[in-house]
Structures are given as C-alpha cells and as structure tokens.
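Rest of the complex left out; these chains stay put.
Per-chain residue numbering starts at 1, and chain names A and B are given in the order in which the chains are listed.
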C-alpha cells in the first residue's frame, strides 16, 4: 500500500490523522479515505479540488465541500463543544482562503469560531470596532499576508495567545509569504507564535487544542 | 527621554513590559528600570550581561541573575500559580541558555516548569524515558538547534500544544538557526507553533498564557 494510516493517532494526540491532498493522486487519497472510514472518526481532507471532492462523494455521499477553503469534511461522530470560542481575524479579502481552512478545521473539531474579516493595519479603526469580540475569545488566530503586521497589533491588545498565520498574498518582495513570515516571527508583541505560510489547517488545530484546555 | 514605558500593558495583556537589553546602553536600561520600579510589577530584563546586572543591583539590591539565561529578575508581587505545569524539553546541552531564558520567564510569571534536558533525536530513547512528564503538562516548550526535529517528534506524541523554539546552535548549513526554524515551521506533526530563533523569552511567555487559561 502507499500509506500507513496512523489510526492510533486520535488516542495519542486527541485528533485523527488529516489527509493533505496536494501531491497525492486521487487514487491515493481515496485509498487512505477508505481505511479511515472503517473507523468512527471525523475526516478532514485539505487542499482538495472540486474534482477530487466529486470522486470522494462517490464513496461517501455525506462528504461536504468548502470551495473557499478547498476542504472536504465528513462528520461521523459528535464532538463536545468547549464553552469558549476562537476569534479568527483576517487582514484582507485575499487572505480568506487560508482563514477559512482554519475555520473549517476548528469547527470540525467542535469549536465555535468568530470571524472578523478585512481589518488590516492600513485601516486600523476596523480592528478597534471588533476589539470586544477578539478580547472575549480564549485564543486568537490572525491571518495576514504582505507585511504581516496585524498579529503584532492584536498581540499588544489581548491577554490571550495569538496564533499568527502568514499568507503568500502579495507580490515582489513578499517572496511568496516570506515577508509576512519573518515579520510575525519578529513580533515585538510577546504572545505571538507562528505556523507555516498558508497553514490555516495548523492554526485551526492548535487553536482547538488551546480552546479545549 | 529615550523610552515610553508601556506601564498600562499589564492591564491590557496581563503581563508588564519586559526589558530587552541587547542594543541598549546601560543608561537606557536603568532609566527604563527606574520608571518601572515606581509601580508594583515584577521585572524581567533579558539578554543582560553580568556587568549590566552589577549596575542594576546598585539601584535595586534584590535583583537576581541567572548566568545561564542571561536574565535579571526582580520580584515585587506575588503571582498566583496555576494548577498545571509547563514541560520544557531541550535537545542538546548547547541549547540550554535559550531553554533557561524560557524557564526564568515562565517561573517569574508564576508557573511551575519541569525541565527535561538533552533528549535530542539522535538518541530518541532518552525522550521516551521522559514521556510521562511531558504528557502530564498543560503545554510543552521544545528547544532545539541543528536540524530542529525534536518538536515534530514530541508533537506526534502529546495531545497538548507544543511551542517550538529553534536555536542558533550549529554551524555551516545551520545558517545561525535558519535550518531549525524552517524544520519547525514545516513540522508534519500538527500541534506545533514556532517563535523566533533563540527566543526563549517568547516561548516562556506564551506557555505561561496557555498554562493560565
């Protein structure tokens, strides 16, 4: 076989394995899927095209697709919702696909997600109008491309951990997200930790872990 | 004056401002210190040489110094300890200064820190001997240089958030910590978020935030 699905993972780290579809053939994805469907786990497949989703629906008609996130979800099990919520703050409209990958992930894992979109630092008053929602969360995800300044700003305003997600949005000296990544790693606000460029999934996962503490 | 101490920060984000001493003259550091001493706050000064510590002790005799971390602490206020603890995992002996900066920070903020040192992936059984302590924590800090593989390994074994700290330990193609940083950002384990190279302080800070949720 092409894969050894880590079926024991949920017991070990609390969450089942997730299928990262980029660079896999649809044959490989469906083989992994079938192995997982034999267990009672909720399934998430990220970076999935609509074509792949169609093939998945053949073997699993209750699969759902978020075109913005490019994510397929299959819900097979109730997950207990923690009392708090995750604030998901996005700098610009072009960052929405990455943010939505985070949202889909966190929601599948049972979390409530409050979305605050398009509040980038060029018009900072938009952030302040939403400060109460952000401050009420147990953990905050901030998604931004280009100069990646938004997590520093948020980090200086809240007393909760901030998960910063750099995106590849931008051009020229953004170098496909490097600029935002470096900015976030060098944040002068102290509560900010960072995941990979465009890694909405990872941010949603960590935020869920923290929200469930 | 050379600085506008953010005295209002503790109210906003839960912790007072911290003095980053690198690139500041001792005159600037003591000026900032005096402003802070007027308030009832615990003080932390990072990247401080022993010489700077001596000068600080002149104006504040109860200042403490950790030579391994290069950190000065001044305790002025009781901090309520949360019930859980932070596991602090270090890959090699050379990574200890960064790890200790994290420990000093987290302890000043009232946390219990369990240190597990020298358990790098080249001798992975050393990690497994300590797995129970790591799994018992509410949040795990993992400090590693060179290939930075340890956070991925730990991330695949625990159901708690992992804060990864790349260090500049290494030579040649480690490029002063770049190699460890990139490895941690690309972790195939899902619960890992990353702070700046050698940023023990930041990791201790975030872990404290999470441990206090």
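As a working rule, contacts are C-beta pairs under 8 Å (C-beta built on N, C-alpha and C of every residue); 3 or more make two chains touch, one makes a residue touch a chain.
Just so it is clear, the structure is predicted and the values come from calculations on it, not from any experiment.
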item	value
Assembly size in copies, with 2 chains present	8
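Heads up, the rule we're going with is that only the chains that are shown with their structure count from here on.
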item	value
Centroid distance [mean C-alpha coordinates] between chain B and chain A, Å	26
Chain A to chain B touching residues, read off their complex	9, 12-15, 18, 138, 155-161, 163, 181, 185-186, 189-197, 201-203, 205-206, 209-210, 213
